[in-house]
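One protein chain omitted, others in place.
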Amino acid sequence: MTTYIDPSPSAAAAALESPTAAPASGAPAPGSAAAPAPRKPRQGLVHGLLSNSKAMVGAAILLVFIALALLAPVLFPGDPSRITDMAGLEPSAEHWLGTTAKGQDVMALTIHGARSSLLVGLTVGFASTFVGILVGLASAYFGKFIDEALSLVTNVFLLLPGLPLLVILAAFLPPGLGTVILVLIVTGWAGSARVLRSQALSIRSKDFVAAAVVSGERAGRIMFREILPNMASIVMGTLLACVIYGIGAQAGLEFLGLGDVSTVSWGNNLFWAGNEGALMTGSWWVFVPSGVCIALVAFALALINYAVDEVTNPRLRKIKPVSEGKAAK
Amino acid sequence: MRFILRRLGFYLIAFWVSITLNFLLPRFMPGDPVSRMFARSAGQMQPEQIEALRKLLGVDSRPIWEQYADYLHNIVTGNMGVSITRFPTPVTEVIASQIGWTLLLGGTALVIAAVVGNLLGILAAWRRGGAIDSALPPLLVFIGSFPYFWLAMGALYLFGVILGWSPLRHAFTDGLEPAFSWEFIGDAGAHLVLPALTIVLVSIGGWMLGMRNTMIATNAEDYITMAEAKGLKPGRIMFRYAARNAMLPSVTSFGMGLGFVVGGALLTEVVFAYPGVGYQLLNAVQGLDYPLMQGLFLTITAAVLLANFLVDILYVRLDPRVRAS
Partner (left out) sequence: MTVSQVSFGSHEPVLEVKDLTVKYVGDTRSTTAVDRVSFSIGTGEIFGLAGESGCGKSTIANTIMRLLKDPAKIAGGSIRFGGKDVLAMGPEELRRFRWQDVAMVFQSAMNSLNPVLTIGEQITDIYTTHAGYSRKESLRRAAELLELVRIDPVRLKSYPHQLSGGMRQRAVIAMAVALKPSLLILDEPTTALDVVVQQEIMAQIKELQHELGFSVLFITHDMSLMVELSHRMAVMYGGRIVETAKAADIHTAPQHPYTQALMGAFPPLTGPRIPLTGLADGVKFHNIPDLAEVTPGHFVAPFAATDTASAHNSAAACGPATSPALLEGAAR
């Protein structure tokens, strides 16, 4: 389970974004040091990401997997989990990744697995982020009692050990993909809510929000039109972290046999690999591909997340090691 | 002091939430897991034991608040029923025999990962763009992208099956009597290395990156510039000024990391058949042993909350600004 650290890197990065107070002075700014006109944050983010090599590599990996998932029925028609008599074959020209002990083609299982894994990961990611946004915005906007209550709930959920809670919930609920998604959202939203709340709070205290409140704008409008657009990069980072969480946690749950064992997914592939003793019989090709796929997708998302941090927080950017002494003369 | 009391109150609430969750789950979930369980294990139980379990799990005709009061009373007095899979051992006894192994595994892994990860983070931030800073973070993020259990499987396959360097399962060799002898401790240590290492490997990147980023923020603080201007020795600036401050958020995430490690330990325990609470939790789920499941969940939660509370006390010692208020 890779991602209970939730979006902590981005949380730390958020904390770094101390306002680099632009010196405001009545006197005209000297020509050499005029501040650039403030860019719109979202344009800056997109532009920054497009020119960031980490983001591009991450996006490329992700696109490949999405394409494979979409093309799975074309590439490997038929039910990939159908049992055949070609059991336990090593990788060969015919079966690029070999076959399982039940004679299923590992390549087909892996590529079909991308469908469920990406679907669950993305659904859980978007849903948890959405809940996080609602909670964070409500906390920040209404403040006082509502904030206290919501923060309490968030913190309790953050503190309850995630995987055991997942296991317990999954054990009591009827098995199925819906259960998996629901359970992952229940355990995953709190991390994003905490990060988003603190960001929303800092924006809530800005003058333009106060102005909107005074001018009598509706609460919903202020929250979603005034505050939310200014948190674009944090929302993005949180979303990525939540998707990583979703994919990893689903795999963990399924590996424990608590998912919907009838679907083909990376976690289930690994569950069956464990169940059929692929390890002990030396059939490494059965359990390597799915794990590598999970890792690649998570890594791609982490790369993009890291790039978001870099773009929004120049201090983290890589610097050329030039010592100041040498630079003189 | 007020800070500590506030936190204590918060942990009590959190614990109450998990108890209540435990109470509500079997009562309000669709389907009837409880009767499934009774169906499976009927015959071996005495009628009064069945009756007690029914009450515990909510097959009960009394009004709900009365059940709730009863349930709370049971939990507070440490009565969590009897285990079904290990009938008729009380749940508390089953847990007591296993929690030590989890503490050993999780604790070792957590401490190593936190200490080494934070040190690497400090060094990386101190030498921006140096070898540690440019090579390690991407590598560790990549390793951290693998699922815990998958790395554990890979390590088990490589070091256990192929190379034969490591025992394949359990916390000590079968047949060995647990005792405070060198033989036993050595044996348990050998069984601990691989599971602990896999947890360390996956979680160390988070520590390192978190520490690195806070260190970078801290390095831009005016008091670091002042320390440099004071002509202090680099080591002193790095540890007493920068790391000492950057550590504070890290201490907080130590508490959070704990829940994470418990989860990681659960999966790792399953792969290595390591007899800790995580492994037992999965067994309980598979054996439809609801009382044990609930007891384990409460125990794990309580342990995590307690550890967090200890971390808070440590935090107060470390940050004079909190200490004062």
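All chains are identified by letter, namely A and B, in their written order; residue positions are counted from 1 within each chain.
Keep in mind that, in the parts below, contacts are C-beta pairs under 8 Å (C-beta built on N, C-alpha and C of every residue); 3 or more make two chains touch, one makes a residue touch a chain.
Please read all numbers here as calculations on a predicted model, not as lab measurements.
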{"item": "Sole contact to the chain not displayed, among B:Thr20, B:Thr225 or B:Gln286", "value": "B:Thr225"}
{"item": "Residue in contact with the excluded chain [from B:Arg6, B:His73, B:Arg169 or B:Arg244]", "value": "B:Arg244"}
{"item": "Residues in subunit B touching the chain absent from view", "value": "128, 220-223, 225-233, 236, 240-241, 244-245, 248, 318-321, 324"}
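Going forward, only the chains that are shown with their structure count from here on.
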{"item": "Chain centre separation (subunit A, subunit B; CA means) in Å", "value": "22"}
{"item": "Complex contact set, residues of subunit A against subunit B", "value": "1-2, 4-6, 8-9, 12-13, 15-16, 18, 152, 155-156, 158-165, 167-174, 244, 248, 251-252, 255-258, 270, 274, 279-280, 282, 284, 287-288, 290-291, 294-296, 298-299, 302-303, 306, 309, 315-316, 318-321"}
{"item": "Contact set on subunit B toward subunit A in their complex", "value": "10-11, 13-14, 17-18, 22, 25-26, 29-31, 33, 128-130, 134, 141-142, 144-151, 153-154, 156-157, 161-162, 202-203, 206, 209-210, 213-214, 216-217, 220, 249, 253, 255-260, 262-264, 266-267, 270-271, 278, 281-282, 285-286, 290, 293-294, 296-297, 300-301, 304-305, 308"}
